[in-house]
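Below is a structure I'd like to ask you about.
For this depiction, one protein chain was excluded, whereas all remaining protein chains were kept in their positions.
Here the chain labels run A and B in written order, and each chain numbers its own residues starting at 1.
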Amino acid sequence: MTFWVLQILNGISFGMLLFLLAAGLSLIYGLLKILNLTHGSFYLLGGYVGLVVVHATGSFILAVLIGSLAIALIGIVMERVFLRRFHLQEMPQVLLTFGFLFIFSDFAILMWGADPQTMPKPELFGSSIQIGPFVYPSYRLFIIGFGLVVAALLWWLQEGTRFGAMIRAGVDDEETARAMGINVSLLFTLVFALGAFLAALGGVMGGPIFGVYPGADFEILLLGFVVVIIGGLGSLKGALAGGLLVGLLDNFGKVFFPEFALFTIFAPMVVILAVRPTGLFGRE
Amino acid sequence: MSTLVVEAVSRNFGGVQALSDVSLAVEPGERRLIIGPNGAGKTTLFNMLSGAFAVSGGRIILLDRDITHLPPYERAKMGLARTFQITNLFPHLTVLENVLLALQAMDDTAFSLLRSMRANDHLFRAAGALLDSWGLTAIADQAAKDISYGEKRQVDVILGMAMQPKVLLLDEPTAGLSAAEVVRVVGMIRSLPRDVTILMIEHDMDVAFELADRITVLHQGRLIAEGDRDAIRNNPQVNEIYLGAE
Partner (left out) sequence: MTGPLPWRALAAISVVAVSISLALPYLLTPYYLGLVVKMIIFALFAMSFDLLIGYTGMASLGHAAYFGIAAYATGLLALRLEWNVWLALPAGVLIAAITAALFGLLALRARGSYFLMITLALSQVLWGVAFGWRSLTGGEDGLPDVPRPDLGLPWSLADDTPFYYFVVFIVGVGTLLLIRIVSSPFGHALRGIRESETRMLALGYNVWRYKFVAFVLAGTFAGLAGCLYVYLNRYVSPGYVHVVMSAEVLLMVVLGGAGTLFGPAIGAVLFVWLENMISSYTERWLMLLGLVYVLVGMFAPNGLTGLVRDLLNRRTGS
């Protein structure tokens, strides 16, 4: 019994990180119609920058803030300088985002070496706590709570603010949104930056549990894609539902079939494709 | 038996009622003109007839067969052809290759993997003859994206006619054409044999009244009038829509 509860909590906490990644991916795709292959790099770099800050200042909060903001800045540069001119052109976008994925991947090895590194947990959540009969790392519980808060904030942003309304207008019909006076160009940059921010946030938050290591970018990108395939590209609800599902499946897969871990997420992906190809909450 | 029967067909998409409760029946060989102001739902109707859009309610019966849920290519195989309001050609292929594709569709060799295209001499000749009858031989080897707008519209119509359809949906074939080009297109439509049933959307009233056997008028997604030329010309509601819209 204890085993199951612990594994479920493990799966959910990992799922929250996946949600952060997938939410960013979905936001970017929904408005800019870009499938951001560099998204995995944002996660990876977030983790590394966070690690540098923690080693330099000892503050986890600073690591989270600076890590996420720094990568958001990279996102702004990428969008404005490189991706903007290829609006709605799939092939240049694929080539560019692929290119940056490789560049950042190698850059990380160059800067920080090929060995996996660990990030210390924040002191506040450094130990396990007792909930009834269970003992569980408080940090993972923190991640679950944090993820829910971010989900709620994003939902409020999307449905309850003017900013969100502008995004929804831009997603529906860019031409009309422009005609209505919405600064679509600024919106694009902000949303891309937000997406990068979320991915990097996931990378820093995930650091203490999974470490920071080369190859995490490709791994998490794959999982991110599976999440949006299952949940639906462009949907926040889908990112959360898909994230939790994939988090749980990935965790149980690693526990029961370590040699075929990826198969457990393969199966639901196949089912979704067979039954509802645009994902649980996808449009179109 | 009517060639095409549309029964109380409607389309609701994203909260917008594009078409409501439209019914019509077109007789074999008839030239039916569909007119109406912008946004009336004319192209939506065509998209539903050809299968590009799904039907929210009602039925479509072609040649006595319920095609409401039949995929577009099956309807085309039944003999339903269409042209497009926004020119829809194969931009990087030559005009000849465009026409070849249209002719090839009905040929037995359409799925042949190892046969050389050159072996399909009959198709090449037919394509050449078709272009010749339209006076477009000069542009046969130009890429479709490089020809003039008027030429593109004509090629679009040619692609629709090339399959020798039983039912032809022409979506504003004369839009944007010069006076001379309009005459040519109208002449080509006129010359189509009476075993082809034609539905045509037109904005040019002169062309519409010239070609029509019967006219159907749509407005804001509803069918508001239907009849022969005189009936429509004298219909007060129709006049109001068109005069009022000026």
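What we mean here is this: a residue touches a chain if its C-beta (ideal position, glycine included) is under 8 Å from a C-beta of that chain, and two chains touch if they have at least 3 such contacts.
Not measured: the values here are computed from a predicted model.
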{"item": "Chains still shown that are in contact with the chain withheld from the display", "value": "A, B"}
{"item": "Full-complex contact with the absent chain, from B:Lys77, B:Arg125 or B:Arg194", "value": "B:Lys77"}
{"item": "Residue, one of A:Leu31, A:Leu96 or A:Val150, that touches the chain absent here", "value": "A:Leu96"}
{"item": "Contacting the left-out chain in the complete assembly, out of B:Glu7, B:Glu97, B:Glu181 or B:Glu210", "value": "B:Glu97"}
{"item": "Footprint left on chain A by the chain that the document does not show", "value": "29, 33, 35, 82, 86, 89-96, 98-107, 110, 218, 222, 225-226, 228-229, 233, 258-263, 265-266, 269-270, 273-274, 277-278"}
{"item": "Contacts of chain B with the absent chain, listed as residue ranges", "value": "50-52, 71-73, 76-77, 81-82, 84, 88-94, 97, 100-102, 104-107, 109-118, 120, 143, 159, 163"}
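One rule holds in what follows: only the chains that are shown with their structure count from here on.
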{"item": "Chain A and chain B, separation of their C-alpha mean positions in angstrom", "value": "47"}
